[in-house]
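A single protein chain has been removed from this complex, and every other one stays in its place.
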Amino acid sequence: MRHLLSISDLSKDEAVLILDTAIEMSRASDGPMKKLPTLRGRTIVNLFAEDSTRTRISFEAAAKRLSADVINFGAKGSSLSKGESLKDTALTLQAMGADAVIIRHSASGAPARLADSAWMTGSVINAGDGTHEHPSQALLDAFTIRKHCTKGGGDLEALRIGIVGDVLHSRVARSNVLLLSLLGAHVTLIAPPTLLPFGVESWPVDISYDFDSVLPTLDAVMMLRVQQERMSDLFFPNAREYSRYFGLNRDRMHTMKSNSIVMHPGPMNRGLEITADVADSARSVIVEQVSNGVSVRMAILYLLLAGAPSEIGANI
Amino acid sequence: MSAALSAQEITRALTRISHEILEKNSGSSNLTLLGIPTRGAHIASRIAKIINSIESTDVPVGTLDITLHRDDLRMRPPRALMPTVIPPAGIDGRDVILIDDVLFSGRTIRAALDALGEIGRPKSVQLAILVDRGHRELPIRADFVGKNIPTARTQNVKVNLSETDGADEVLVSEGENK
Partner (left out) sequence: MTQSYILKGGLLPNGTKSDIAIRDGLISAIGTSLDASGSEIFDISNCVVLPGLVDLHTHLREPGREDSETVLSGSRAAVRGGFTAISAMANTSPVADTAGVVEQVFRLGQEAGLCDVFPVGAVTQGLEGEKLSEMGAMANSIAKVRVFSDDGHCVSDPLVMRRALEYVKQFGGVIAQHAQEPRLTVGSQMNEGIISAKLGLKGWPAIAEESIIARDVLLAEHVSSRLHICHVTTAGGVEIIRWAKARGIDVTAEVTPHHLLLTDDLATSYDPIYKVNPPLRTQKDVTALREALAEGIIDIVATDHAPHPAETKECEWQEASFGMLGLETALSIVMQTMIETGLMNWEEVADRLSIAPARIGGYSDHGQEIAVGKIAHLCVINPTASWRVDRDLVASRSRNTPFHGMEFPGVVKHTFFKGVKR
């Protein structure tokens, strides 16, 4: 069975195939064809052991537009919250006949454990695991960048992308670094040293502590959410210092290249890493990222599940 | 390999089909042409041009990719999608002419009818095909046919068009059913 656990499961051609397929999916969705019969009869389970609204609804919408049956296995009130183990949950899903499980989990590697185990035979799609990866988010981010910064199709050769904020704890950052560099873009990570992972010098990126000097060179800037708890864990002294040096506010926004875009995977801490006027400005594609998410997730589900053993993804 | 249709024969066939469409529909005023990618779409463009040269009208032309409606998806790895572009006037109440290069089992057209059904409600759906090679598996028939070429199941019919393959010709060969 094929899985999508990490961006490193994809070759460049496979990543581009997903993005191209997503274009057609979005055309279908924008046009009158709201529902497609492609995954009719397939059962897809949303196993969200960690709370999420945006991603879960996005995957659910994608699955339903392809006529799949969707079952939601949420966190609150489910057997998971009562301490049922991952293994027992998987065995239950297998007994229910799940063709695919979309899993979000607070433990890095939980999707890999599911895919690797003998507990179930369906496809496993990682919707975010701990601080490891969030492949579908990176794909929809790349789709969004492609739409605004290239002339449509093709890869992201020579584009300059900045990722700003808590890289250390961000699965979105990890997946984006892998995908953007796979597609030929130049990535710069901008963060205080405490929020960069040990060994980041070995990543295919540039690093900067100076947001102001890098920002005017970027075609797209991706702001990461900074959690309040990080302050008590001594990653930076307080919110004011963080926003002063790494927050995207109106003054900084005015230094950006004329066509460059502002992105955020959500949910935003308005006022901490990004101010309200930037989030709501014309440069911001934050809302569009959400609708692009449905098309990209439709493409992922189609390519993993519609055909005979799939074209893309990890074969475990 | 033998050439079942030459470039010139293709041109003549498309011209005749264009006239037949206009004749059957009493003109072009309510027509919408939808070509099935890849080659059906090119053929649709050509027919639109021919109709324009006959009647001096611009018939709405679009493409209809039927991949997501196929009934044999699970039998092979998933295919890349082609563009679906419906003309702005839509298809409700229109006489839709579906256009493809080869008619074989009929399943592609069945999928196209399903897709159309989700887009809207045409007044009629007619089928124009360059080559009909027989061996229908569903009750589907073409309204306008370029050429009937009886074939064995094991043979392969390939339509080459200058837009995609460098030259116009239809080739029949022995080999795998594609």
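For the reader, a short list of remarks on this structure follows.
The chains carry the letters A and B, assigned in the order they are written, with residues numbered from 1 in each.
The working rule: a contact is a pair of C-beta atoms (placed from the backbone, for glycine too) under 8 Å apart; a residue touches a chain by one contact, two chains touch by 3 or more.
Everything numeric here is computed off the predicted structure, so don't read it as measured data.
Considering the whole complex, the hidden chain is in touch with A.
If you put the hidden chain back, the residue from A:Pro37, A:Gly74 or A:Pro197 that touches it is A:Pro197.
Of the listed positions A:Leu4, A:Leu17 or A:Ala112, the one in contact with the omitted chain in the full complex is A:Ala112. Interface note for the absent chain: among A:Asp129, A:Asp166, A:Asp219 or A:Glu273, the touching residue is A:Asp129. For the options A:Arg174, A:Arg225, A:Arg283 or A:Arg297, the residue in contact with the chain missing from this view is A:Arg174.
Although one chain is not displayed, subunit A still touches it through residues 85-87, 105-110, 112-113, 116-117, 129-133, 171, 174, 197-200, 202.
Following the convention adopted for this analysis, only the chains that are shown with their structure count from here on.
For this pair, subunit A with subunit B, the centres built from the Cα atoms lie 40 Å apart.
Residues 17, 20-21, 24-25, 27-28, 31-38, 66, 302-303, 306-311 of subunit A touch subunit B in their complex.
Within the complex, the subunit B residues that touch subunit A are 65, 68-69, 73-86, 90, 114-115, 118-120.
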